[in-house]
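The structure under discussion appears below in the form of structure tokens.
Here's a slice of the assembly, chains where they normally sit.
Naming follows writing order (A, B and C), and every chain is counted from residue 1.
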Amino acid sequence: GGDDEGSSSSSGGGSAEAESLRLGYFPNITHSPALIGVNKKFFETALGSGTKLETKTFNAGPAAIEALFSGAIDATYIGPNPAINGWAQSQGTGLKIIAGSTSGGAGLVVREGINSPADLKGKKIATPQLGNTQDVALRAWLKENGLNADQQGGGDVSVLPQDNATALQAFAQGAIDGAWVPEPNYSRLILESKGKVLVDEKDLWPSGLFVTTHLIVTQEFLKKYPGTVKKLLQGHLESLDYIEKNNADAQKAANAQLAALSGKPLKDDVLAASFKNLTFTADPVASSLFTSAKHAEDVGLLKPVDLKGIYDLGPLNELLKAAGKPEVSDAAA
Amino acid sequence: MSLLETRDVRTDPLVRLENVSKTYGSGSNALLALDGVSLTVQKGEFVCLLGASGCGKSTLLSLVAGLDQISGGTLDIGGRKVSLMFQEAALFPWLSVRGNVELPLRLQGVSRPERRKRADELLDIVRLRGFGDKRPHELSGGMRQRVALARALAQNADILLMDEPFGALDAMTRDILHDELERIWREQRLTVLFVTHNVREAVRLGDRVILLSSRPGRVIEDYPITHERPRRIDSPEVSGQAGEITDRLRAEVARHAQ
Amino acid sequence: MPSKFPSARAGLEGVSGDSTAPVAEKVGVNPEAAEVAGLDALELQPKRDKGRLGKRVWRSTWPKVLAIAIVLLVWQITVWSEWKPIYVLPSPSTVFTDLGNVITTGDFWDGVRVTMTRAFTGFLLAVVIGTIIGALVSQFAPLRAAIGSLITGLQTMPSIMWFPLAILLFQLSESAILFVVVLGAAPSVANGLISGIDYVPRTWLRVGQVLGMRGVAKYRHLILPASLPSFISGLKQGWAFSWRSLMAGELLVIVPGALSIGVRMQQARDLSDSSLVICYIIVVLIIGILIDVLFNAADNALRRRWGLLSS
């Protein structure tokens, strides 16, 4: 990686302000900093009166990337996978990751009776989507444990990419034997369907941290309006601070925003469990992104891609420095 | 065939209408098409129906065929098989001419070669040999009518109802079909109820000619035709009686027109 | 001999013993039974109880009530049988309690309003566009050769595949949703019209030609009325497509505030709240049925005019 070119290109820039900032996020607990930032108006406050905030919500990463690329939004919270795909498709010209948001909160939940990797032979395990972080994590983990699984669902273990709703229902009815999923479904499988944790993904990563959500902007916007981007990051950091300092209130705010967006809040126990499993941090845990991409390449789910330059953490580090907090790095492990 | 022989079977009433009435629609829109029609047709009888346009002749046939329900009175055909040749040819466009004629035979379960033979015979009778493979839309109006006739004959019914079957035919073709129809009627001892506007045709063919009044239809006259068969349509007897009936009909239409 | 009404021949049926008699059996049928005989009912429908509104309403209502009762019963029995855990297959009472809760919120009705507005706008647009395309395609042979099949081809495309294009063209606006809806519904409308026009009887076309109809007049006075039955059934299909596309399309742009039905459905699924899922299935079914009732009314009026239905 390099903390050189990315940061220098924007940090030196002026304070040009956009008239409006169109920010995307998902109505999902892993996007809590966004949910809270919107709910508590941290973004609006940070952006000031000069820049209007427009928020858009998405149901899935691809749509968010489509919107980002076609100019319908300027920045969005998003998972690592769509970001990598977008980076690869645009050959490193479409977007930049400017901050981390969420880490952790995923793992393999299985039904009673499965106690070791060996027990998984001949079983069906769901993942959210072929080639996404969880899918890759599962495949890498299986490989490590001497089990093979191919892309078409065959092999020792049958890996079945499935949307979350289907996976949850299928697990509840015994149509699948386990699922490697992120929050809040990770907690829901445990709490509602009496699933058992076989692997908590945290345990697989060096510091227990791996990226779940981060914040990206289009390179164009970043170049044109570095000032606005900085203010966006300011709001983002305030949101993270709030979570750290007022965890209970933060949970409430996130759930309130969720309810406003989707009509129904999460159940309290799921909410609490999810918050416990998730770590909200501005650190994008770059090393986990690079490792995960490497794993994906290894299992043939990603064409070799050069991720060098996907991060531009300069503005973030400036803000962190100003706030007297430790800077973050975009270096691979 | 002597007249006596045909008389023989006339003691067997096969179609009986008693005081039959038929109303179309309801409320202010109701239209009384038939009113108190009483009529008995013996087995083997050839009865012709005459009447002004719109007086209810087709309605009467459709009641006898069971296509419409009577609104009053009694109608009884003793459960016989009825075949009706409609005023419009009403052929099925998805079948060839032969297919249309064969259809009643198929429904009777006649075997394929038998069916084909019979259909070709019938097409011969209506002078349409060689048109079996055409489609209905490739025929002229008169040809379609003849196919409909062949189809009706294929049904092998006891009672044959015919609604202006020869209306679209030239005189010569009609004469030929008169002969054929008479032959079939005699050979198969059919009971025929025959609607026409051609009085001479009615006298040529019928054992009886029944006159209906204009809206609502009522039986106003029942002429027995006693000339010996075979009759010729341009014979003086036929012309004479036709003239008489025509005058009565004209009087009736004129009465109604006032 | 029976003296009144059509039972006379039926009485004789046994006597004649002719079982192939096609007529006797038909006439003996009583009016209520004739109603049941379906198609024949078109012709044999009794005229007498016209105006006895109560009876008519009852006659069209009891089968619905019965059907619903049967469904509920089977459902409840399945629940009692404990075939599946209650959180997978909730009982009717749970679902109807939930449904009650859902539909008593003003928020829900706001969502219905949002969704229906989109549905109607999109559908109307689709009808206009589909009609124009259908008319043009059926009119010009080269156009038909060029895009005739493409129309059906477009229709087989899942709405989700249009999302990228919709976003590209319309960003994240309401227009993007409408775009998806129109692409879903317009082909059906066009196809219905085309097929209707193709089956306009030749005779009528010839009559129109003799009457000197051409251009717009021909469409106005001949083609459209003559192809109306097929057009209406195209509209009906188009509506189904537009609604399905809308349910997917609403996930494209989520406007905070009133939550559209599509978003609510998706949310219910994401929450794996089976009771709520069934709630929304019921809501969507009811909307679908209400719209279908409208189409059927139009269709019946048409059939009555055409003399295919006794009035």
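Following the convention adopted for this analysis, a contact is a pair of C-beta atoms (placed from the backbone, for glycine too) under 8 Å apart; a residue touches a chain by one contact, two chains touch by 3 or more.
All figures in this text were calculated on a predicted structure; none of them were measured in a lab.
Protein chain copy numbers over the entire complex amount to A x1, B x2, C x2, going by this structure file.
By definition in this document, only the chains that are shown with their structure count from here on.
A summary of chain positions shows that the Cα centroid lying nearest the centre of all protein Cα atoms is that of chain C. Here the spacing of subunit A and subunit B, counted between their Cα centres, is 85 Å. In subunit A, no residue touches at least two other chains.
Annotation for subunit B: no residues touch 2 or more other chains.
Partner subunit A is touched in their complex by these residues of subunit C: 84-85, 87-88, 107, 111, 163-164, 167-168, 171-172, 251-254, 256, 259, 263-264, 266-274, 276. If you check the complex, the residues on subunit A that touch subunit C are 27, 55-59, 63, 66-67, 70-73, 164-165, 168-169, 172-173, 188, 192, 260-264.
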